[in-house]
Structures are given as structure tokens and as C-alpha cells.
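Of the protein chains in this complex, all but one are displayed in their positions.
By written order: A, B and C. Residues from 1 in each chain.
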Amino acid sequence: MDFSLSPEQQALKDSAARFVEREYGFEARNALLRGDRFSAQHWATFAELGWLGAGLSEEEGGFGGGPIETAIVAEELGRALALEPFAPCAVMGVRALLAQASEAQREALIEPIISGESICVLAHGERAGRGEDAHVAVKAAKSNDGYKLSGRKCFVLGGPHADAFVVSARTSGQTTDRRGVSLFLVAADAQGVDIVPYHGVDGRMVCDLVLDQAALSADALIGEEGGALDAVELALDHGLASLCAEAVGAMDAALWMTRDYLQTRSQFGVTLNTFQALQHRMADMLVETELARSMLYRALAALETDDPLKRRMDVAAAKAQIGEAGHFVGAWAVQLHGAIGTTEEHPVGHLYKRLAFVRNFMGASDVHLARFAAWSAEAKAQDAHGQAARAGRKADDRRRTSPVSD
Amino acid sequence: MDFSLSPEQQALKDSAARFVEREYGFEARNALLRGDRFSAQHWATFAELGWLGAGLSEEEGGFGGGPIETAIVAEELGRALALEPFAPCAVMGVRALLAQASEAQREALIEPIISGESICVLAHGERAGRGEDAHVAVKAAKSNDGYKLSGRKCFVLGGPHADAFVVSARTSGQTTDRRGVSLFLVAADAQGVDIVPYHGVDGRMVCDLVLDQAALSADALIGEEGGALDAVELALDHGLASLCAEAVGAMDAALWMTRDYLQTRSQFGVTLNTFQALQHRMADMLVETELARSMLYRALAALETDDPLKRRMDVAAAKAQIGEAGHFVGAWAVQLHGAIGTTEEHPVGHLYKRLAFVRNFMGASDVHLARFAAWSAEAKAQDAHGQAARAGRKADDRRRTSPVSD
Amino acid sequence: MDFKLDPADEAFRAEMRAFIRANLPEDVARRGRRGYHPTHDDVQRWQRILNAQGWGAINWPAEHGGVDWSPLRRFLFQMELKAAGAPVEDQSALELVGPVIYTFGSQAQKDRYLPAILNADEFWCQGFSEPNAGSDLASLRTRAVRDGDEFVVDGQKIWTSEAHKADMMFALVRTNSEVKPQAGISFLLIDMKSPGLTVRPIYTINEGLSVNEVFFDSVRVPAENLVGEENRGWSYAKFLLTNERAMSAEVPHTHHDLELLKDIAAVEILNGRPIAEDPLFAAKIAKLEVDLLALEYAVLRVLHTPEDDASLNAVSSVLKLRGAELRQRVSELSVEALGEYGLAVFPDVEGQDNMDKLAPVPPAPDYAAGHLSKAMFRRATTIYGGANEIQRNIIAKTVLGL
Partner (left out) sequence: MDFKLDPADEAFRAEMRAFIRANLPEDVARRGRRGYHPTHDDVQRWQRILNAQGWGAINWPAEHGGVDWSPLRRFLFQMELKAAGAPVEDQSALELVGPVIYTFGSQAQKDRYLPAILNADEFWCQGFSEPNAGSDLASLRTRAVRDGDEFVVDGQKIWTSEAHKADMMFALVRTNSEVKPQAGISFLLIDMKSPGLTVRPIYTINEGLSVNEVFFDSVRVPAENLVGEENRGWSYAKFLLTNERAMSAEVPHTHHDLELLKDIAAVEILNGRPIAEDPLFAAKIAKLEVDLLALEYAVLRVLHTPEDDASLNAVSSVLKLRGAELRQRVSELSVEALGEYGLAVFPDVEGQDNMDKLAPVPPAPDYAAGHLSKAMFRRATTIYGGANEIQRNIIAKTVLGL
């Protein structure tokens, strides 16, 4: 284990930090908010600086990194409240493709994304599917020369900026079956595809993707038919970890911004930092931020295990923990700023909004907590089963009579 | 509505306050803890001062009071951390008898209790019945000349001081059926009755009541056979409210004891009350105490309604709220006292222990919260049903299409 | 003690409910129930209906056009209004400046302003806060210098709710800098159309417009617009801020929001069933409801406790603090109940007070509108009207004597 940045990681972090400091100041960001909520030029810079492939190994077509490198970029983008669709495209879109696509498809699809030519985002979530990743009601019906997709994907982050979507659709089975989920590449301008854009609380563009008999050729199918759910779950986990990294960046920014504010703002003739109640509140904010960062590292470690249950468990734990910690830090940062914190005119309110977004996006904290509880029980049962198998029947019998005197 | 004490209520409160101040000081109570954890002399005083019948109307055989008078006494006893079984006998035992017994039985049984001659406590809870008041597994089998009771009642508060128990037992039906629950009067020294005494965290005696073919005559049956569950639930609700009143007394005592401590204790050369972080914590304690008291009043109001659902709902709400508020206030009172608060040698730790007792006795906070949620939904459905019936079908149809635009 | 509701009060409540049901315009009620900011026109229409009935100012004494209802009845009326989705009245006028005018104002001021308030002919805003006088209000700097029969006002106010719609402002201004801060403040009524007065909107984090900055550049105000005595404004402001503290819990508003939340939770799906049936979410709603029930009884205690009762201070001190927290919690839960659509920004298409008037409307259900906006905006409930930190200071000092 090593918790210090390697020289390459430090360089990546520095480059991201320099970029956001130079290009993503409060006023510059406000200008984006008044326009497309996206800068093509920024996206090109992301590609140029290698960020879009930073989280991929060389075998995956990237620059030798992994989830840690993704998190380094995401944290800095979170700190700056960047509006571009890094997580939905460079993390979730790419991870879904990598896990599911054939080698030929990977070669064709990954490179244009990491070079910034194509923005391709994952479109998986559906309204009635809240809480269940296996819920896919969008139907892909076989046609003569391919597939026809119908249904609606909801709240697709970054969708209005995408030229293509990786869409999960059901080729067989019932709505929540694990088998029968397939992935398709769908061009944004294809017939039968309607993009309904709007924006989220943190200022980023989202859309609903309405598919009405959208006709796809056979080669739009990514990888094997019907077996894409594992890939989707892996992509979602990478996305959740990236979201957590964003949140840690935003928390850290809110924490120190508030510290600086207390040191300068006067009330009743003294600066606010002299009030012990506010000092203690800030100490609590620091505790939450440090524990959130610790939890993020655990989630990043989990992304590298081969055990999907362990991975899902730790990622859900991180989302539950960091979602709440982020809200705590964001809400108190606003509170300690007073009225100015509740306006569009000060960055701290925007940090809060990003943290409010992370808290409820891709499943609220309790959804992940309940998942964690279920998966943790499953893991314990597996462990117990493994141990009991090793120790033989006797231990198993003892367990039944007295839970703690084994 | 009137939130001020009537002259009679004020006199009752004063008499209770005077008694505990004179007789229930810290050292006097410690002496009881080293002995029987009960004083027969105190109990006689309770009777003499009219407290054991204070919560009963004249028709009920009491002195013209009701739940408010019970709460006035319970609050003062809670403040003093009295060890005698006021709630299990004078509240729950009596309420169960009043609600279920025949007129002849009431005349025979109530008077000896309020005069202090007999200590008769309700024994209803069973181990496997946690969370379900209708769970009665203790069996009452008909015998030639009466009944034979078998089974175990658990954690009967005040049981070791009782000469008789009001025991719920099943005369028919399955373990959790609402019908088939009967009440019996069981003498503590009857054959087949084993009392297993121990003590609770707050120093009060409790017992398990083990019934092994305990033979009762037919007139031990209280009231109607099989229909006692409503009476039990009513008694439990009165008991819960009394418990809440105890807790409010203990909270109030802990709050002001801590205030006084902060004003006198020095550290770093100043008294602790000068630290803003501690001031704010005490403000939070005051808020919780005042809201707990408000909630207690709501529960007392509910005890006087004729609608059992509304009554159960508000009592459950009070237990959930006050259980947590009490723990908050008690734990912080200890924390603000520092090390001395964690010992047997300072009253604040004992206040905390009483509050910890209330929090988990007769159902932990979440048990009551979940009940409240279920009952609240039931009440809303009843209301909606009633309104819809009045407003006719049209309103009902509208509701179905849009939940908020009725 | 006796906790039974008087049957006469129950009858009153039923009467109010029937009146509101019969008279509240349906479109106004719909906007209210959906959480939209009421329009100027909504407020005016409804105020005129109430005023025609003689209920235009329920907290005023009858001699000034109010009613002489008991505090409990005023509370019951508010509960019914909110439950029906009635628009919030012009609080600055009815709850703040009105009582100051009829208590401390001249006869001319009463004649000039009170009828216009009752009939919603004029809307008001409150000019207290300044950029460097937040919780520390007495340090305000906007000054008014006497010049013949006028005051000349220079300075700046901030966080001025509804200034962009108001006809009049009541303001605290410094008329003497030589004395200790509280002693040199006066209470002025200022026409918002005065030359030299400009209003700059401040968009809040719900992307909405309700607060403003107001700049005074040699604004001339007739001396007859001074309320009471010069340099006594601080005491009028204090009178006003301690007025109606039972209302500060805003129980009727939260109660109404809770009902909306339950309606949402009954139809939004999580894990294949209504989120109202999800045990964790149901418990969160229940916890909120329980907390609200406790707070409601605290309000009833305050309403039934005489002003000179020693216990009043303790119980009333909790109202604003906890009330503000519950307003935040209910709207956060509504956002959570709505799932990802809860994170979608709805422009306030009916009120048109949004920052970005061209922003597209999300394809979410109609009932999803308004909740995110409230959740964001209500970060301010624990800040305005005495931040929670100030409330705790006050409790520690005045109630606990620390």
C-alpha cells in the first residue's frame, strides 16, 4: 500500500489543478452557465492533456493509469465544479465499452473518445428502475437488418453534449432479469431518437433519451447479446467512484473556502474565526472531509479487486458515506457563510449544489446503505459457508446454539 | 386548552417535589440501592399523599384526576430517580384492571392498590413478542376448577416488589391473534409461580415471572375471557406516557444540573460556562427538553381521546421522540460533566442511566417510529376514505391521476 | 392543565375550512400546492377576498381593521390556509410594518397606509440588513440626514425580499453617528419609486429571484414618513422582531409540505414499490412527522402561555430554531422522494421569477416542480431572522443564564 502520489500521479494532479485555476474561475464558469453549460474547447484540452485516457491501462488503450488516475482528475474537476461530462463519457461510457465490446469494437470506439473526437455517454437509468440496476425496460426488438429500440432513458448526465450513447436495452427476459440486457451504440442524431434536454441543480446538462422504434444496424450491438449487465454494473461502479472523487474535491474546496471566510469576515467587532462554536463546526467538517477521502481510497481499491460482490459493497459504502458527508460539509459551508452563501453570487453555494447533486444522483444515500447491508450479509454468509466447509460440521452446529461462544 | 397547572395540580406537584427533595436525596437513594432497591415506607407515603390514585377519576375510584395528574407525579419521581414501581403498579396494573375487570372485581382490587396495601403490577411482555403487543404465548388452560398458566413473562418492572400480578395469557387462538388474550390475577406466592429477580441499568428491580402449571381459581380471570387485548394496549399506552413523564423529569434535572456544573467548574483558568461550544450544546439540550415536554403533553392529550388508533399513534410518537431526546440530553449531560459524570458517585450518571432505560424499555425508539409510520398511514387512509365517501367518486378519480392537484 | 380542544374552536376551524374551500380561486390554490412562488396578482386577489370578509389582517386588533381572534384561532386559520394552498400574504406589510404603524405611527400614517395594506393596494419590503450588518444589525450604516422637511438617504440595503415588486420600504437608517449604535437609528417609510433609489436583483441558489440589493443615492424622503421619534427606530425594530414569535416555527407551512411529500411518496417507485413503503424512507418521513407533532405542541404551549409567565421564554426559544430545521428537512426529503428528477431544475414558469427564463422544463411529472427550489432556498431558513448560531447564543444567555 502506498498513499502518496507517484511522480506521474503528481504531474497529472498538477496539470488538472493548473487548468482549473487558469480556465475555470468563478466568472469563467458563470459565463458557461449562461451559455451551453459546456465548452468544446475545454473538452479538447481534456483530451490533449491526456485526462480522457488517464484512467485506462495501456492494454485498455489508455496511458497506463487506472481508477486512481481517474479519481485524481475527477477530484480537481469537482473542486472547480466543471460542467463537462467527464464521468458519464470518460468513465462510465468507456468502462461499459471496455467490459462488453468485442476487440474490434474497442479498437474502433475507444480511441475517438480519449482523443476527444467523440463524446459517448452511458444511458442506462430508467424512471421505474430506481434502486435496481438490473431494471431495463427499454426494448430492443430484432428487425430484419438489426434492432429497433423503444423506451425512455432518464436523467442522462451530459447527454445533450453527446454525439453517441451506450444504451442498455432488453433483448430478452423480464424487466428485472439479469440475463437479457444488451448494449447498443446509438448516435444522437439517429432516426427515432429524441433528446429532451434540461439542467440539473449543479448546473450540468442532462437529458431524457426517448427511443421510438429507433432503427439500428446489427453492428450497433456491443459485444454479446443479452449478457451486458455485469459490464453495466462495473461501469456504474466506476462512475460512482468518480462521483465520490468529485465530491471529495468539492468538500475540500468548501472546507478551506469557509476557513478563509471565517478568518476575514467580522461580526460584533471580531472576526468569525474567534467563535468557538464555529471552530468546532469546522472541525466536524474537517473530520467528515478526511473520512470521505479515506472512504474514496477504499472504493478505488475495491475497483481493482476481481470479486464483484466486494467491489459493489465498498462502492455502495462509499456512495452512502460520501453522499452524506458531502451534504454535511456543503450545508455547513453555506451556513457559516451566512446569507451570501445562499446566492448564485458566491462559489460556496455552487459547491453545495454539486454536493447536493452527488448525494442523490445514481441512488440516494439510503439506497446505497440498504444495498451495502444486503451485500455485506451476503458476503458474511459466503465467508461463514467457506469457513464452515473448512471446519466441518461441528463448528456449524455450535454456531446454531450460541452465536458468540464458538 | 390550558397549559398551566390548576391549583390542585400545583398542590400535587408541590407535594411530590417536597417529598423527593426531603426523602430522595442522592445519599438516601444510594442507601436504597445497597439494599432492597425499594422502600415500603416510601410506598406507604405515596399512598398517603394520594399519588397512587391521583391519576384516576372519582368514578374510577380515584381522587378526580387523570393522565395529567399521573404525569405530574411520574415527572417528579423521574427527577428523583425513584426506585418504587409507580408506573407498573399505579399506572399499568390499575389501568389494565379498570379497563377489563368486572365492576365487582374493580371494587375489590383497585382500592387496596391505591391505599398501598397491595402492589399489583402488569406482567405482559414476553421475549419472543418484541414489537408485537398482541404476542401472548403464555397459555391458560382450562382446568376443572379454574385455569392452569404456563410460560414466561420477561423483564417485569417492579415485579420483585409485587404481591400480585395482572398476567396476560392466551385462552384461545394463535400466539399473535388479537382475540383469545385474557387477564388473570396471580398472587406472587402462588404455587407454580417462580419469580426470578435481577436489576436494570437504572437500579430498579425487575423479574422474570415463570409460570409452571400455576393453578388459578376461576375467579382469577379478570373480566371477559379472550377479549383483554384492548385493555392491555390501553394500559401499555398509559405506561408509556408515564415513562415519558419520568424521562422529562430526568431530562430537566440533567439539564439544570449541567448548567450549574458549567457555572462552577473551572478549566484553563475560567469557568466552563464561558466556552461557546459548551453553551451551544446546552442550548441544544434545552431545545430537546422543551420539545420532549411538548410531546409529553400531546401524548397525555391522546390518552383522553376515544379513538384507539389516534391514541396509539401519538403515544408511539412520544416514546420515539422522548426516548431519543432523553438519550441526547443524558449523554451530553455526562459528557459536559467529564469523568465524574461516568461514575456511580455523581447523580448525573444515574440520570443518564434512567434515560438509557427509558430509551429501550417497552420498545426501542425505532420500534415506536415504525409503528407510528404504519399507524399514521392507516389513519391517513381512513381519513381519505372518509373524505372520498363524502366528496363522492369524482374527487376519488382525480386523486388517482395526480396526487397533488386535488 | 387540560389539553382538550374547545368545541367552539373546532367549529371555528370547520367554518374557516369551508370558507377557504369556497373562496380560494382554483388557479391560485394549484400554484400554492405545487410550491410555486405566488404571483403578485395571486397575493392581491386572495388578500382582497379575505379583506372583504373582514379577515384581511388576523393579527391586527379590530380597531385597525383586524380581528380579535385568540392566538389559537389565528394558528388554526393559518393551518387551514396552508393546507388549502393559499398564497402567503404580504408578510412585510401585515406582520411587520402594519403593527409598527398602528402602534407607533401618526394618525396620518395610519390613515394613509393601513387601508392600502389591508386591500393589497401597496406591497411592502423590509430594509434592515446591510452588507456588513448581518446578525449584527445595530452596526448598520445607511444614513439619513435631515434637510428641511425631508431626509436625504444614502447607503445600501441587502437581502431585501420582494424589493423588485414592492411599492414601499420600511427601513432602518442611521440618523445619529455620535451615540452608541442602537441609539442613533430611525424608522423610515420610503417610496420605492423615489429618484436615486435603485434595485439590483440577487439570484439565490434556487436560481430564483426574491431578494435584492437596494441602493440609495441622495434619496429624498418626506419627514412625515418618519415613524415615531427620530433615533428611536431600534426599539420599534425590536418590537417588530419579537412580535408573533409563535408563528416563527412555521408549522402550518411544514405541515402542508409534509402532506405534499406523502403524496409524492405514494406514487414514486423505489425497488419496485412506492417509496412510501420503503422502510428507511417511511422512517424518515415518520421521524419528520414526529418532530413536527412535538413542535406543533410547543407552538400550542406558547399560544396558551401568558406573556408574563416565566416558562414562556424557554419554550418559545425553540420555535424558530427547530422550525427552520424542519422546513429544510421536509424539502430535502421531497427531493429525495423524487429520485433523479428531484435534481432537475424547474424554471418557475408560473411565477416567472427565475434567473434563466429560457431554461427548458424537465420532462418530469408535474408534481415534481418546486421542491428542489424550496430545498435550495431553505438553506436560508437557518440564517435569516437570526441565524441558528445566534438563536443558540440567545438561549444560552437568556434562558440558561450561561
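Definition applied: a residue touches a chain if its C-beta (ideal position, glycine included) is under 8 Å from a C-beta of that chain, and two chains touch if they have at least 3 such contacts.
The structure presented is a predicted model; accordingly, all values stated were derived computationally and were not measured.
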(request) Would you list the chains present here that the left-out chain is in contact with? (result) A, B, C
(request) Tell me which residue among A:L33, A:A54, A:V73 or A:M295 touches the hidden chain in the full complex. (result) A:M295
(message) Can you say which of A:L52, A:V91, A:L149 or A:L262 touches the chain missing from this structure?
(response) A:L262
(message) Can you say which of B:M1, B:L49, B:V196 or B:A215 touches the chain missing from this structure?
(response) B:V196
(message) Under the stated touch rule, tell me which residues of chain C contact the chain that is not displayed.
(response) 279-280, 283
(message) Touching the absent chain: which residues on chain A qualify?
(response) 1-6, 9, 68, 259, 262-263, 273, 276, 278-280, 282-284, 286-287, 290-295, 297-298, 300-301, 304, 314, 317, 320-321, 366, 369-370, 372-373, 376-377, 380, 402-405
(request) Over the whole complex, note the residues of chain B touching the chain we left out. (result) 34, 125, 127-128, 130-132, 154-155, 176, 196-202, 206, 208, 266-268, 275, 277-278, 331, 334-335, 338-339, 341-345, 349-350, 352-353, 356-357, 360-362, 364, 366-367, 369-370
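Here, only the chains that are shown with their structure count from here on.
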(message) Which chain has its C-alpha centroid farthest away from the centroid of chain A?
(response) B
(message) Suppose each chain is reduced to the average of its Cα coordinates; what separation in Å results between chain B and chain C?
(response) 40
(request) Could you list the positions in chain C whose residues touch two or more of the other chains? (result) 389, 392
(request) Could you check chain A for residues that touch two or more other chains and list them? (result) 275, 277
